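Just passing along the structure, written as structure tokens.
Every protein chain but one is kept in place in this view of the complex.
Up next, subunit A:
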Amino acid sequence: MKRVYVNEKWCLACHLCEYYCTFAGTGEKDMARALKGIRTNPRIKIEEKDDISFAVSCRHCKEPLCVKGCITGALTVSDGVVTINSDKCISCFTCILCCPYGAISYADDKTVLKCELCIRTADRTPACVKGCPNGAIVFEERG
């Protein structure tokens, strides 16, 4: 299955992936307009320190601890993609307790947020991958 992988060597810490991710979730046409004045809640986040940086998003684990731990059944695996049913989620944060990558986040007014590989978008290519200007984030099949 294709997943998002990151190569920290090529990451510029430009944070564009975070903006594209947030934009992909809005359903708007124009990014500048869509993001104006809102607090971004990306499902991919840059970690940076000194001259090292890399993006972290859901790994879509084969044995996902978040799904196994989910108390409501809101997190499920569908064709290998760990997805969240926001209607069932009650923001207990057990998934945040379980995820060893720190890849699940939250926003005050929403249920938990996680990468779903843009499966709900038209062309099914993750927006972070398309938007990364340096090829540091790729969407590919690996062993």
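What we mean here is this: a residue touches a chain if its C-beta (ideal position, glycine included) is under 8 Å from a C-beta of that chain, and two chains touch if they have at least 3 such contacts; residues count from 1.
In this text, contacts and distances are computed from a predicted model.
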| item | value |
| --- | --- |
| Chain not displayed: protein name in its UniProt record ("Multisubunit sodium/proton antiporter, MrpG subunit", "Amino acid ABC transporter permease", "Heterodisulfide reductase subunit B" or "FAD/NAD(P)-binding domain-containing protein") | "FAD/NAD(P)-binding domain-containing protein" |
| Residue, one of A:Cys61, A:Ile84 or A:Ala127, that touches the chain absent here | A:Cys61 |
| Absent chain, residues of subunit A that touch it | 3, 5-8, 47-49, 52, 54, 56, 59-62, 65, 68-69, 71-73, 87-88, 90-102, 104-105, 142-143 |
